[in-house]
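In this view, the complex is presented without one of its protein chains, the others remaining in place.
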Amino acid sequence: MALVRLVEYPGAPPEVRSVYDDIMKTRGVDWINNFWKALANDPAELARVWSLVKQVMAPGALDPLVKEMIYVAVSVTNGCEYCTYSHTAAARKKGMSDAMFMELMAVVGLANQTNRLADGLRTEVDAQFRG
Amino acid sequence: MALVRLVEYPGAPPEVRSVYDDIMKTRGVDWINNFWKALANDPAELARVWSLVKQVMAPGALDPLVKEMIYVAVSVTNGCEYCTYSHTAAARKKGMSDAMFMELMAVVGLANQTNRLADGLRTEVDAQFRG
Amino acid sequence: MALVRLVEYPGAPPEVRSVYDDIMKTRGVDWINNFWKALANDPAELARVWSLVKQVMAPGALDPLVKEMIYVAVSVTNGCEYCTYSHTAAARKKGMSDAMFMELMAVVGLANQTNRLADGLRTEVDAQFRG
Amino acid sequence: MALVRLVEYPGAPPEVRSVYDDIMKTRGVDWINNFWKALANDPAELARVWSLVKQVMAPGALDPLVKEMIYVAVSVTNGCEYCTYSHTAAARKKGMSDAMFMELMAVVGLANQTNRLADGLRTEVDAQFRG
Amino acid sequence: MALVRLVEYPGAPPEVRSVYDDIMKTRGVDWINNFWKALANDPAELARVWSLVKQVMAPGALDPLVKEMIYVAVSVTNGCEYCTYSHTAAARKKGMSDAMFMELMAVVGLANQTNRLADGLRTEVDAQFRG
Partner (left out) sequence: MALVRLVEYPGAPPEVRSVYDDIMKTRGVDWINNFWKALANDPAELARVWSLVKQVMAPGALDPLVKEMIYVAVSVTNGCEYCTYSHTAAARKKGMSDAMFMELMAVVGLANQTNRLADGLRTEVDAQFRG
């Protein structure tokens, strides 16, 4: 159970409905997921975070699917259950196959391993990497 | 200063030299970075980790540059200084531009923000995401 | 299910009962939450941790509600489910409103975002901040 | 050394200067810290993040100093060096005394201890906390 | 529900069955736990990770039970639910008593507390520790 009530579309204040409408339109879906319904308890924060997501995740120098997989990599590393489910679903919708997902996990697992080895052995950054 | 001595090529045991040679050949470089020199204090672990890196980071279902950027995303999320420097350098070598790096950081920053919001609000995973 | 059995009041050894009594008296409640019941498998650790909580969370230079919200901020950042629920409940009891909770989450989300941006861009600490 | 060049005021594009001006005016300072100079490599991200910081950290349901201390708590928990220095400096400027800082640290330390105990013992969330 | 289907023994490809057989034989069990069944969606990754686990967790300079408890300490610190359950079970099988588990948790809790205190106070590494 969420720590705050979920704000459903019917009965939501106009500024919340307006963000909900934009989320559904932008994503081509007809429902709002729980994350936004919880965030809607603070309509200003809902608007800020959605605006950020919309801008940062829009096509840019990186491919949208690549960005979604980066989102999954971070969520997995943080151990965030909700985020892992929601962004894996989003990545699949954008074209991530099972093989791509498994390979993404292999990289995430490896990176976490070598991150700790580097942190544990306290290896100094090579001059060549500082550029 | 690393917590173990760095094993330099001259004087390294044959099984270490063999891994060093393969690293330099595979990456097309003529030097060994400190991570491997520290790991070489346990030649079996050096061989295992290099073998893993070589296999997991080889071209597969995902583009090598995409994999390197995922590595950066994990390293940044873990706050690993060495890894952030070394994998950013590797990603640049594989073609990551300044604009791509900045966009990668924007996604990593956003993901860390929404991960904590989802964790803090304790939003339940929507049935639609569980598939 | 917890990884150890929960030590219930009836049948608990005297040194555990004594801590349970102090927890209930200090907090003005008539029940013991699962965290302490699990910790009670090591009565010495139960006594140590409760003593620490009682001392550190007592009024001091900071307001008790502020301290409880800081506890929530840490718990959310660590992704600790139990702690997020229990300390949010404690903060609400000490006067945290819905608006305060949502604003707390906004700060926690923002801090996690900029933490990763600073870590990823590897910005050096300004001389002015080192004092 | 930062992973990107620092964008200094002289020579910065107008949209960057405009954000820099607002940062200095809002904070009543006459210099820009490295975090923003690094972020300015992506002027759109600079504007987004500054806008977020300005809005979220403005007075609201919580006291500005409380919010700054929550920022410190998160930064410490993430082990972010830059953020710990910069937000501790900001909190001191807003009135945090040495005694308040030490007490903040005591709470952060305690919360990290009990977070891991709860995670390790895998205590189930009490029905009372789920509300 | 796992994010990928679980690969059961009957119907699994030969290279997966071969790893499953080795896991059961090495561990003296007659079932395969979900982690491996999920990983089996990428047979090469299954083989790599199992090979790593088998080698790293084999008797060496450290006692097998000690290594399993270190595994638990890391899993708890990362807040990984699955790993905490599975490695605690493995440690119990190798001889960890209730008292040893509770003491392990006490150390893990303490280490997480002092880690954050050291990170928050930003204490410089003493010359004596750099060796």
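All chains are identified by letter, namely A, B, C, D and E, in their written order; residue positions are counted from 1 within each chain.
We take it that a residue touches a chain if its C-beta (ideal position, glycine included) is under 8 Å from a C-beta of that chain, and two chains touch if they have at least 3 such contacts.
Owing to the predicted nature of the structure, the values given are computational and were not obtained by experimental measurement.
Touch with the chain that is not drawn comes from one residue among A:Tyr20, A:Tyr71 or A:Tyr85, which is A:Tyr85.
For the chain missing from the display, the contacting residue among D:Val4, D:Ile70, D:Ala106 or D:Val125 is D:Ala106, taking the whole complex into account.
Mapped onto subunit B, the footprint of the missing chain covers residues 3-4, 41-42, 45, 48-49, 78-80. Take subunit D: the residues that touch the chain left off the picture are 79, 84-85, 88, 98-99, 101-103, 105-106, 109.
Hidden from this view is one chain, which touches subunit C at 1, 44-45, 48, 52, 55-56, 130-131.
The definition used in the following text is that only the chains that are shown with their structure count from here on.
The chain with its Cα centroid farthest from the Cα centroid of subunit E is D.
Taken over every residue number at the interface, the positions common to subunit B and subunit D amount to under half, indicating a different-residue contact. In whole angstrom, the spacing between the mean C-alpha positions of subunit D and subunit E is 34. Rounded to whole angstrom units, the spacing between the C-alpha centres of subunit C and subunit D is 21.
Of all residues in subunit A, those that touch two or more other chains are 1, 3-4, 45, 48-49, 52, 56, 78-80, 85, 88, 99, 102-103, 106, 130-131.
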